[in-house]
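Complex shown without one protein chain; remaining protein chains in place.
Order of writing sets the labels: A, B and C. Residues in every chain begin at 1.
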Amino acid sequence: MLAEIKGINEECGVFGIWGHEKAAELTYYGLHSMQHRGQEGAGIVVSKDKELTGYKQLGLVNDVFKQVKFDDLNGKIALGHVRYATQGGKGLENVQPLLFQSLTSGMALAHNGNLMNATALREELEKEGSIFQTTSDTEVLAHLMKRSGEVTEATISEALNRVKGAYAYLILEDDTLYAALDPAGIRPLSIGRIGEAYVVASETCAFDQIGATFEREVLPGELIKINQDGLTSFRFAPRGKRQMCAMEYVYLSRPDSDLNYVNVHASRKRMGKELAKEAPVDADLVIGVPDSSISAAIGYAEESKLPYEMGIIKNRYVGRTFIQPSQELRELGVKMKLSPVRGIVEGKRVIMIDDSIVRGTTSRRIVIMLKDAGAKEVHVRIASPAITDPCYYGIDMSTKEELIGANNSIEEIGEIIGADSIAYLSEEGLENAIVKDKTINQGVCMACMTGLYPVAPADEKEMDISNC
Amino acid sequence: MLAEIKGINEECGVFGIWGHEKAAELTYYGLHSMQHRGQEGAGIVVSKDKELTGYKQLGLVNDVFKQVKFDDLNGKIALGHVRYATQGGKGLENVQPLLFQSLTSGMALAHNGNLMNATALREELEKEGSIFQTTSDTEVLAHLMKRSGEVTEATISEALNRVKGAYAYLILEDDTLYAALDPAGIRPLSIGRIGEAYVVASETCAFDQIGATFEREVLPGELIKINQDGLTSFRFAPRGKRQMCAMEYVYLSRPDSDLNYVNVHASRKRMGKELAKEAPVDADLVIGVPDSSISAAIGYAEESKLPYEMGIIKNRYVGRTFIQPSQELRELGVKMKLSPVRGIVEGKRVIMIDDSIVRGTTSRRIVIMLKDAGAKEVHVRIASPAITDPCYYGIDMSTKEELIGANNSIEEIGEIIGADSIAYLSEEGLENAIVKDKTINQGVCMACMTGLYPVAPADEKEMDISNC
Amino acid sequence: MLAEIKGINEECGVFGIWGHEKAAELTYYGLHSMQHRGQEGAGIVVSKDKELTGYKQLGLVNDVFKQVKFDDLNGKIALGHVRYATQGGKGLENVQPLLFQSLTSGMALAHNGNLMNATALREELEKEGSIFQTTSDTEVLAHLMKRSGEVTEATISEALNRVKGAYAYLILEDDTLYAALDPAGIRPLSIGRIGEAYVVASETCAFDQIGATFEREVLPGELIKINQDGLTSFRFAPRGKRQMCAMEYVYLSRPDSDLNYVNVHASRKRMGKELAKEAPVDADLVIGVPDSSISAAIGYAEESKLPYEMGIIKNRYVGRTFIQPSQELRELGVKMKLSPVRGIVEGKRVIMIDDSIVRGTTSRRIVIMLKDAGAKEVHVRIASPAITDPCYYGIDMSTKEELIGANNSIEEIGEIIGADSIAYLSEEGLENAIVKDKTINQGVCMACMTGLYPVAPADEKEMDISNC
Partner (left out) sequence: MLAEIKGINEECGVFGIWGHEKAAELTYYGLHSMQHRGQEGAGIVVSKDKELTGYKQLGLVNDVFKQVKFDDLNGKIALGHVRYATQGGKGLENVQPLLFQSLTSGMALAHNGNLMNATALREELEKEGSIFQTTSDTEVLAHLMKRSGEVTEATISEALNRVKGAYAYLILEDDTLYAALDPAGIRPLSIGRIGEAYVVASETCAFDQIGATFEREVLPGELIKINQDGLTSFRFAPRGKRQMCAMEYVYLSRPDSDLNYVNVHASRKRMGKELAKEAPVDADLVIGVPDSSISAAIGYAEESKLPYEMGIIKNRYVGRTFIQPSQELRELGVKMKLSPVRGIVEGKRVIMIDDSIVRGTTSRRIVIMLKDAGAKEVHVRIASPAITDPCYYGIDMSTKEELIGANNSIEEIGEIIGADSIAYLSEEGLENAIVKDKTINQGVCMACMTGLYPVAPADEKEMDISNC
């Protein structure tokens, strides 16, 4: 779904709760609010009397759990996951949480991110006799933790020190919930409270959804342990400068989430304002590509004193069962998900705000659509710098060959997509829009726009993009 | 779904196409774009070699047609319908188009509106031996047309002259498509072209969806006939002043549709601007209740020079299979469809724009939600006048007893919903926002706000609100 | 399903119950036991406080009602139907009971049989302004009854006197249940009791299924009325000699049903015994084609003192979702529903009992299958006379052109299907096997074997085979 529009795909959202009577149900609602982070599969594991049971399935959260009785998933501790599957790993076996049963204990894992050295580690483990049932890099961590003995903060720390990449991990062992964030803090992971219970989630919108309150961020290199003694913090790696993924702000997260203490909608609006300052244009109105570019478009309109209008509309009822129009019908003019609003754009000079451009095909389609609907001029303004490099930290972008920003000058891009003018936000502009307070927000990972990787790949194998 | 949020429900959308190879498929996409007009059921009837066949089912358009092969619905003429079912008429038999098979011909009917004298007519027909398979008032028209003999423009006109109310009818007889609009033009109905083919639809968004171009409105009291001789216009009633339903602009239609030559989003933005002029307030920001109030909120913000912000977010994945949170969970704070954005509203004086208030329960819930999320003040501004009277023309509002606007002063309403201040748009403000050109737009039906009915009910029986 | 094997299809089963708390549920189980009579659709209508509501759908009884809450179908009176749809009438609108709602009363109809003059009657009704929503001949009777005024025993009798053919009708009007059987009693219809409640059903297996006891047969030309005054009998036509359809015994009914006081299994066993007397053959063992020929095969074995063996097995799990093997796979040897048992037939001289032959294609396939499995000889014995003529009374057989028995001598048939020898049961043999007591059983309709029609078609139009 997202792939069609953008070519960028978030890979997974995690949710954990410790100590609530309605643990599984709250996990359902929490996952539901993070549905945008992964639409291929979902699962919940609960722990009751140290016994772990779970249910997972391919599909949207609603569909996965529509016939599940939450009474069958009782227990006060739960772990949940929504998954976006990259190619090669679409099977149900890869849907998380992964659940492992031993005669003496149960363990479940949920992961958002990407391990760069997963293949090397797996080779080593397989040589020693480990057998794998998934192609997920998450299973590697499970083996590493078990190999080093019982699962404790020590063995988890040891295992985490062997993996490299970007990750937010939730681990449920018997009745203890662990949460860990990579040393550069690239992926988001926040802690909240609901009554006496603890909640951990990829995005704070999950807290708002269930009525929980935000407590604090998990810190880079921190391992959190939650059990009957409350929450304890361990450090498995020196605390590095936090470099949260910029694309989480630009495109991936929900506008109502706060990531590392910064509201996503507000940061997007600032991106739009910065863009209006950096790249003004004489035009009649400002429109945004729904949904992710609306905030930036409003910001651009406010700053430029131009009216913000609803020039493109998104069909809310396009879902799994929508019959995609055939090529023939599309050529006849049948629209997919987005439609232009002729009554708004006809005869007008339009500034079209988009959050980013990946391959350029969608942007081109939208520009043509607007011109077909009578727009006199279409000025494209992108609320982030050009994407020029691949991501090794869990975002499924296109390969470098396909990235329009990696292979063309800005002028060429404008020509390719048919814009009357085009401009991108600068790197400084993006960073300023995100970072409110240097002591807290420190920095952002903009590797896909700058090629500067917080965690550099050591060799070709580590550049191989695997899945969450 | 809509009912939960608002208590107002559009009743049905119609779509017809004559002379296109892909008639059924285009009807599918056309209905899809009008899904918001009716979510209880959908159907398509096609005519091939004068033989009519169809498929209909309860559910959303996507679900209804997900396993239908359009090759089984071939024919160049098609009729479609999306239905909102009021109580008492939820059965599949009431889903439209209604299809009647005689030994010599086939006839199908699709209807948006409400016949006020349906019960009286039905009594008469039943006495004469007519038997009915539905509880829909649409079946009454079928009997009337057949009773007067063969179905022609004459018999249709005769039948239409016996019914009273608001209606947009599409009738497919063998290979002729008829379209008729009530003498006051209360319901919307537009004509478009796609290549050589004709299209008729409740909203123009259906034309944009399939790449058709708008041609003109069907006029009040006009009967359109489309067959191999092209389009012919008949008049079955004197052309009255057009009084299109104001609620279509305020709430019901899609923002990208043009109704009677006026774009809906633009009219909503004007409502917001008028409201800002009429009822300004000193505050920090403006927010709208998604989705229908966003345009008015942007208009208000533009006029008042206050920032427009995304202070409430709507969960896009709430659908049929969503498990509604139990009362217990809602009390714990689990949200349904709308969530406040704490990062935006916390500590702020908020102007909350809503398009209308029916019973007030939803407004009250949203105000509380915003205050819980930290809003310092919540000033409610409604982009239309108070709803005080029932609708007899096909909009399913609550009864007079339940209408908060019928039973309370504005101040009382503000208190009930917990707003720090409240104001409604004036009747003149609304009319000005809709009517661009008096020669074209003439007037609007605001009966539910003024009690002035363009087609007055003759007795109690005609006030009985039936379904489309 | 049946069609594949045989080419004969029963058309519909009816079930009614008056005066039981669990009316809808018992109807469900009753219909379930008559599933073999119609697998295309099913429906139940209940009456409560004279208000009729119902549910029907395409599919098997189980699937139709799997998500229906019987609490939503409460009422002490219920009417049910299982339907086999012939070509041209597969739509949901044709699934029964047909339900008609007038302002003053509700009426539902369920029908098993065929009206020969339905087209002529419909022409007349349509001329008078009646409009039809189905292509079912059942709707004709509804119009006839309503035309003659209120629905009473008088108007029903009058309507029945206008229709011609074979029929078992159940009619539910407000809170009265009527049952009517055609003057020749061609179709089966029995009355039972469960506690104080009355039950009427096409087959007595429905009584056994729900724990009801058989009371008596509905008589030819009889109209039964059941309401708060109990059961009253009327006669709408002179009582003719009962001529129950022979194919009900031979093939269509369940072996545990008693039709007109004769058990079906027992009659089939007698057919087998008669056949053994008429057409003995020197062989090693006797096998039957499952399921309907098993009883006759056992009878043949008993009479001939040859062992009865399970030489052909039927796969019990072949259902709606079974993926039919492609032509390519069938040629490779993949079996459909029936498989030969090599361990039984290899090297043996086999007598294969079948109940009837329609087109001969299935018989031929089975003979080849047995020979491929090593049978040395295959002697085909058919437990009924050759089918030579079409049925106008509601059994969907092939047309005369396709009937192998209408176009070939017995020897030719044997050659076509590859049998080493072949013989049919004589007409007398069949009649003797069915008729136990002349005063009760009187006669059987063997029109499809003899061309002697109890109700003769008047013209070509009446020979047109319509559906139940």
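Definition applied: a residue touches a chain if its C-beta (ideal position, glycine included) is under 8 Å from a C-beta of that chain, and two chains touch if they have at least 3 such contacts.
Only a predicted model underlies this, so the values are computations on that prediction, with no experimental measurement involved.
Within the full complex, the chain left out of the display is in contact with A, C.
Of C:Ala168, C:Leu181 or C:Ala212, it is C:Ala212 that touches the chain left out of the display. In the complete complex, the hidden chain is touched by one of A:Lys48, A:Lys76, A:Arg147 or A:Arg162, namely A:Arg147. Although one chain is not drawn, its touching partners on chain A can still be listed: residues 92-93, 98-104, 107, 119, 122-123, 126, 129-135, 142-143, 146-147. By the touch rule set out above, chain C reaches the unshown chain at residues 22, 25-26, 28-29, 32-33, 35-36, 60-63, 65-66, 194-195, 205, 208-212, 214, 254-256, 258, 263-266, 269, 291, 294-295, 298, 302, 307-310, 313, 315-317, 319-323, 325, 328-329, 332-335, 339-344, 373.
Basically, only the chains that are shown with their structure count from here on.
Least step count on the touch graph, chain A to chain C: 2.
Here the spacing of chain A and chain C, counted between their Cα centres, is 60 Å.
Chain C has its Cα centroid 48 Å from the Cα centroid of chain B.
Each chain gets one centre point, the mean of its Cα atoms, and the points for chain A and chain B are 37 Å apart.
In chain C, no residue reaches two or more other chains under the touch definition.
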